[in-house]
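I have a structure I would like to understand better, so I am pasting it below and will then ask my questions one at a time.
A single protein chain has been omitted; all remaining protein chains appear in their positions.
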Amino acid sequence: MDYQGLLYDVRDSARRAPARGRAADYIPALAAADPDAFGMALATVDGQVFGVGDWERPFSIQSVSKLFTLALALAEGGDELWRGVGREPSGNPFNSLVQLESEHGIPRNPFINAGAVVVTDRLLELTGDAAGAVRDFLRAESGNPDVATDAAVAASEADHGHRNAALAHFIAGYGNLRNPVDDVLAHYYAHCAIAAGCRDLALAGLFLARHGTRADGSRLLTRSEAKRINAVLLTCGTYDAAGDFAYRVGLPGKSGVGGGVLAVLPGRGTVCVWSPGLDTAGNSVLGVAALDALTTLTGWSVF
Amino acid sequence: MDYQGLLYDVRDSARRAPARGRAADYIPALAAADPDAFGMALATVDGQVFGVGDWERPFSIQSVSKLFTLALALAEGGDELWRGVGREPSGNPFNSLVQLESEHGIPRNPFINAGAVVVTDRLLELTGDAAGAVRDFLRAESGNPDVATDAAVAASEADHGHRNAALAHFIAGYGNLRNPVDDVLAHYYAHCAIAAGCRDLALAGLFLARHGTRADGSRLLTRSEAKRINAVLLTCGTYDAAGDFAYRVGLPGKSGVGGGVLAVLPGRGTVCVWSPGLDTAGNSVLGVAALDALTTLTGWSVF
Amino acid sequence: MDYQGLLYDVRDSARRAPARGRAADYIPALAAADPDAFGMALATVDGQVFGVGDWERPFSIQSVSKLFTLALALAEGGDELWRGVGREPSGNPFNSLVQLESEHGIPRNPFINAGAVVVTDRLLELTGDAAGAVRDFLRAESGNPDVATDAAVAASEADHGHRNAALAHFIAGYGNLRNPVDDVLAHYYAHCAIAAGCRDLALAGLFLARHGTRADGSRLLTRSEAKRINAVLLTCGTYDAAGDFAYRVGLPGKSGVGGGVLAVLPGRGTVCVWSPGLDTAGNSVLGVAALDALTTLTGWSVF
Partner (left out) sequence: MDYQGLLYDVRDSARRAPARGRAADYIPALAAADPDAFGMALATVDGQVFGVGDWERPFSIQSVSKLFTLALALAEGGDELWRGVGREPSGNPFNSLVQLESEHGIPRNPFINAGAVVVTDRLLELTGDAAGAVRDFLRAESGNPDVATDAAVAASEADHGHRNAALAHFIAGYGNLRNPVDDVLAHYYAHCAIAAGCRDLALAGLFLARHGTRADGSRLLTRSEAKRINAVLLTCGTYDAAGDFAYRVGLPGKSGVGGGVLAVLPGRGTVCVWSPGLDTAGNSVLGVAALDALTTLTGWSVF
């Protein structure tokens, strides 16, 4: 298969999208991004990686990090995690407090902010350094030692993070955090503020396409666990647009407000797209358009 | 593959489930069902069908009918359907009015009751006989001319249907029904009250495993449309337990409060299980247990 | 006290209000009303009545009727009523289904539509003719035999009443109606569609200012019951603007989307204002402005 040619075609198709959306503007560091920027990488299960556009340029991975916190927390602590966080789609915007209240502090799933705070808390308990664990995993899988938290972005998140502080205190009020609120938030901001490129993320996500096996051949998760993370990605990975993403793209995927989207082709590989312009649900406009084009051109789909 | 032996193993495994749940009790006809009854059929894309237990015994298909109303409405009317109903998971119990209000009469997806009422309305507009269209499709695909609405069940549904009448009037109040409320409800009750067996439903669902092609080789849906219905099934097909079903079973599926669950193995076949005992989300306890066992034994999963 | 001069001053002050609002437009009969029309009547506990503007012109009393259904249902059936309806402010728009769902079919108070449907059901059970009971009471207290249901308005309400039909079916689904849904709705529409003038309503409401005593000296309610109805009026009588109405006007009152507002001056008398232009909460703009002016000019307030 001519993966490189495919990426060129996908890029050309995505660029014809009628709109670009707007970069996230809740912190200055993200607002400065060019909504028209675009990069895309495709990695195969045997470790080959192809790219187009700004595919090596680091961007703020934001919520894409939540895929890795989930995988690492499950790898380290197992199913006990699910006592503190559910795995149902939320049906509400990603930072909603409403469901959290009606469900007594157990967030609906690990990918809404509230759920990711709980997962970060558990990963912090299990490893002593949640953000470091994510960073080290990304470095190891991508082979790129430059993957690191952008301290300025993390600080800016903290400065503008009243909503996340409210979520964390709220969860703590229900007894569902095991570490101090401020520590959990610091690690949460630090792993969201990791800067990495499409190439890095595509490689780091390959364990999900390889049914749990890391780049070095060691096993991170069982085959069943890897499939199950893909299931949670498909039903919950793209905020409250997960249904539409499954309908249009048909692949497990995780998006972030930095404009990145990482999608999994089980048994085949991964794709990571980046473009900072977001739709109203917080997903990259060109990123989703590119994945839509990719699956239309190839017929790839889990269905 | 020894499908028959597989079904025996799955049945034995499911029977070890520690609980049986309770049959739906909102209408007398359903409450009388034995929660311990069990049947299962597996159909392959080439039209073979295997069964175990009460696999040919007719039961009330209830919400499993919604899979067929959706497919027929899309086949007849195309994407215009999506203007009146969404395709996002609801995050609320299947008969909730809350989201309907906040979303101005556009139901979240075609499988919650409110959404199915809209789909029934459109299918009625397109065909003049929504319940008849579903019945005829089931008869044609299964080759079983006995598939028919149980008039007593339909009448009982109507007698106890204040909640559905509320939903329908509510939607009509937003201008999202094209036929009189009473007509839409009559067809809704009639297709939910169809009696069919696991064998019939497994055969009738094969078009989703065959990427849109019917038993006679004609095309009901495009390949892309068939995949997309599978996507909606996976994200929304099992009420507000869709995330857990995707996690545990990993297949597109549709359940009904009559105890049936129809699941799709894309490219491979379909499985239909029936057991009337329900969990709190309204899904068959043994049905989900059997599908869990099936996928554990075989490794089948879309992920 | 020069009540007549006071009414002139109040009218002049209200007319200076910067806006007029819009007449209710959900049924044609109401939409045709002139938002600038204005009438006001003041009745004293000794039976005198004063008026200004269109104070004798009949208008559609709409939800003002709910004050009378409540009083009559309590007079006939006593506190048993409160088992099926609460007396807490709703904090939501007057036709919301959300709270009804979370509170299992027991409406929050007798003045939201859902609560008034329950009260109508009980009054129908107690009298056999709920709308007739309200009409007869209004005729007796006002001495005006022309007070009657406008059949065209009632029919129009029924034609456009999907939302109320939804509410009633929803409540019936929880077992909180004792008569058939269609009967209850017919009486509900019939008492809402009564046409009466400010003069009629001011006289008919005097029993609340006279601590339970009717025009003929007979007792409708105990002193304590009359006070308690005033309390419910103050906390719940003006939809989800009850807090603001209490703050600005400081009197128990009931409004309707026909533009009428009936307020009680305990121990002193009643005031009824009518002007069809409504604010976003469904209360008459000039009506509330006039009551605000009246209490500012006189210092009248329950506080």
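Per-chain residue numbering starts at 1, and chain names A, B and C are given in the order in which the chains are listed.
As a working rule, a contact is a pair of C-beta atoms (placed from the backbone, for glycine too) under 8 Å apart; a residue touches a chain by one contact, two chains touch by 3 or more.
Here the structure is a predicted model, which means the values were calculated and not measured.
K.L.:
With touch as defined up top, name the shown chains that contact the chain not shown.
P.N.:
Counted over the whole complex, the chain not pictured touches A, C.
K.L.:
I'm checking contacts with the chain that's been left out. Which of C:Cys236, C:Val257, C:Val271 or C:Ala289 qualifies?
P.N.:
In the complete complex, the chain left out is touched by residue C:Cys236.
K.L.:
For the chain left off this view, which of C:Gly21, C:Pro58 or C:Gly86 is in contact with it?
P.N.:
Of the listed residues, the one touching the omitted chain is C:Gly86.
K.L.:
Considering the complete complex, identify which of C:Gln99, C:Asn164, C:Ser255 or C:Asn283 is in touch with the unshown chain.
P.N.:
Answer from the full complex: C:Gln99 touches the omitted chain.
K.L.:
Taking the entire complex into account, which one of A:Leu72, A:Val85, A:Val153 or A:Ala172 touches the absent chain?
P.N.:
Candidates A:Leu72, A:Val85, A:Val153 or A:Ala172; residue touching the omitted chain: A:Ala172.
K.L.:
Which subunit C residues touch the hidden chain?
P.N.:
Output for subunit C: 86-92, 99, 108-109, 223-224, 226-228, 230-232, 234-236, 240-244, 246-248, 250, 252, 266, 296, 299, 301-303.
K.L.:
Which residues does subunit A use to touch the chain missing from this display?
P.N.:
Here the touching residues of subunit A are 96-98, 101-102, 162-163, 165-170, 172-173, 181.
In this text, only the chains that are shown with their structure count from here on.
K.L.:
Which one of the chains is closest to the middle, using the mean of its C-alpha atoms?
P.N.:
Most central by this criterion: B.
K.L.:
To the nearest 5 degrees, please report the angle of the rotation taking subunit A's Cα atoms onto subunit B.
P.N.:
180
K.L.:
In angstrom, rounded to a whole number, how far apart do the mean CA points of subunit A and subunit B lie?
P.N.:
Going by mean C-alpha positions, subunit A sits 32 Å from subunit B.
K.L.:
Suppose each chain is reduced to the average of its Cα coordinates; what separation in Å results between subunit B and subunit C?
P.N.:
Chain centres of subunit B and subunit C, defined by C-alpha means, are spaced 47 Å apart.
K.L.:
I need the residues of subunit A touching at least two other chains; which ones are they?
P.N.:
none
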